[in-house]
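Following this message is one structure expressed as structure tokens.
One chain of protein is taken out of this complex; the other chains stay put.
Let's turn to chain A:
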Amino acid sequence: MTPATVSATAPVRPRSSSFGGVNATFIGYELRRRFNRQTTIFTLLLPAVLYLALFRTAPAHGTLPHGNFAAWMMIGLAVYGAAMAATSSAATISVERSAGWMRTIAMSPLAPPGYLLVKVVCSVVMAAVPVAIVGVLGALTGAHTDPKVWVTSLLFAWLGAAVFAALGIAMGLIMKPEVVMHMPGLTMTALAFLGNLFIPLSGTMLEISRYTPMYGVSTLARYWLTEGYTFSGEHSSLAGAVVNIVAWFAAFSFMALRRFAKSTGRN
């Protein structure tokens, strides 16, 4: 860190660092921008409604080692809700990019790592809300599992949002504002089906699922409930889930950083 520079006419300048300028007021305004009607419906109501529609749709055969189907569905929808909340940054970023806000930020003490940190912090804060809502609904509607599973599953569902926070940033930087409004929601819902979140998958669909972005987080979040087994008896390893998470997180972060580096220029 460089020492503060004192010039002849100005007071002491703030220190500059890669996260310089990040503060609670800025994050507060950022969060207020994120919690608009659109994101509230998608991130808070949709997971709750889907849970209530799906928690009784258990397959005829197969049991879980440490709980019931409602718990399985609750975790899946917690992952889904957290991912939806995390990618809601896409809309704000897209608007910021088309309005030239990036240039205003480039003229401020907030350096690119700090800007991205604010986006990720807001995504993670927002992701906690649907996880809590689905968790409370689960408890009220008879989701049953061990206390340890409650904690680990909801915690991983929430933290897994970081993967989708990176995806949201990348989407926001790539897409135009008029397109981006519904894209994160649609993409996340499609990925949730593919990632074994809503309907227990088996056979070929499960094999495909293993390579999709939500598979890793959902498998990890449910691991202590299922010990890695699906209702049809197929096993998924913890290592496979972790590799999936790391790979997709790296891919989305790379996409986001690459696009971000290009976004401050005028051309």
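Following the convention adopted for this analysis, a residue touches a chain if its C-beta (ideal position, glycine included) is under 8 Å from a C-beta of that chain, and two chains touch if they have at least 3 such contacts; residues count from 1.
Methods note: contacts and distances are computed from a predicted model.
Its UniProt record calls the unshown chain "ABC transporter ATP-binding protein", which is the correct pick from "Cation acetate symporter", "ABC transporter ATP-binding protein", "FeS_assembly_P domain-containing protein" or "Chemotaxis protein CheA". Residue-wise, the contact with the chain that is not shown comes from A:101, picked out of A:101, A:193 or A:229. Note that of A:33, A:66, A:144 or A:259, the residue touching the chain absent from this view is A:33.
Along chain A, the points of touch with the absent chain fall at residues 5, 7-11, 13-14, 16, 20-21, 23, 25-26, 29-30, 33, 95-96, 99-101, 103-104, 106-111, 264-267.
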